[in-house]
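A protein chain is absent from this complex, but the other protein chains hold their places.
Our next item is subunit A:
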Amino acid sequence: MRCWLAGRGRGSGCTATAAQRRRRLAGCRHQTTTPSMPWAEPGLRRKRSAAAPRRLVPRGFSMAAVFADLNVPGAPERKSLQSLLEAAAHLGYSTVAINHVIDFKEKKQEIVKPISPSELFPSLPIVQGKSKPIKIVTRLTLVVSDPSHCNVLRSTSTNIRLYDIIAVFPETEKLFHVACTNLDVDLICVNVTEKLPFYFRRSSVNMNIIISSAAERPLELRGPYDVANLGLLFGLSESDAKAAISTNCRAVLLHGETRKTAFGVVYTKKTHRASEEEGVLPVRKKAKTEV
């Protein structure tokens, strides 16, 4: 069942069922409307390429996939947070962001220094399936309802710089637009339980989306595979749903890091050249600017 598929560039490790092979041979490209997907609004339903064979085990998960849950409300008690972290590690999350919410509508609130995770938790639980302990980052969410609230982001004197991730929760459409285009934030939060006060433009649905838990108790957490299935319910495609808890979250973390250091990511890569210069391996630097 294996050998003749190798010529198609799939490699020798590929096995396919008879049905998948037939489909590939027939080259069917039409979109199959499967009865198994819940009905989604035409605006949200997206075309899926029918050529990708259905995987039984989510392939993207077994190989080096890193899951992150980027919203864990920072509770004042240490014990409940500790049990939350243990539950998250047991489920397989490699990174967790402890969230601190600032609402400008209330009386003047100070932006406090973020708690240092290493102080609070001397021994971090080990992530299920890996040998490393869970990684904790800090996140700040600003609930903005007025353009003047955004000024705090630009001021350099406050403690904002000490947080790893900055998120903004706009409450008006104009602020949402401003947040998408101008502001220097890592995440834009949307409350989906209430009816949206403004309408999502079609293009913004295709943008990078992450799903996080905001779980206050360990029982409210869900495993990464279940969260990806929830993404399917929201109308995301299968790859988008998986990306929503792995690659997009990693992108957010990297973006947060770039904000702290320079406004870009520099990575060095050794290139092997048939060298005229002996002994000196040229190092190529590539600057990636992130908006």
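A few points about this structure:
Quick note on the criterion: a contact is a pair of C-beta atoms (placed from the backbone, for glycine too) under 8 Å apart; a residue touches a chain by one contact, two chains touch by 3 or more; residues count from 1.
Everything below uses one rule, namely that contacts and distances are computed from a predicted model.
Missing chain, UniProt protein name: "Ribonuclease P/MRP protein subunit POP5", from among "Phosphatidylinositol-glycan biosynthesis class F protein", "ER membrane protein complex subunit 1", "Sister chromatid cohesion protein DCC1" or "Ribonuclease P/MRP protein subunit POP5".
Within the whole complex, the absent chain has one touching residue among A:V101, A:L120, A:I209 or A:L230, and that is A:L230. Residues of subunit A in contact with the chain left out of this view: 34-38, 56-58, 87, 90-91, 126, 128-129, 218-223, 225-227, 229-230, 232-233.
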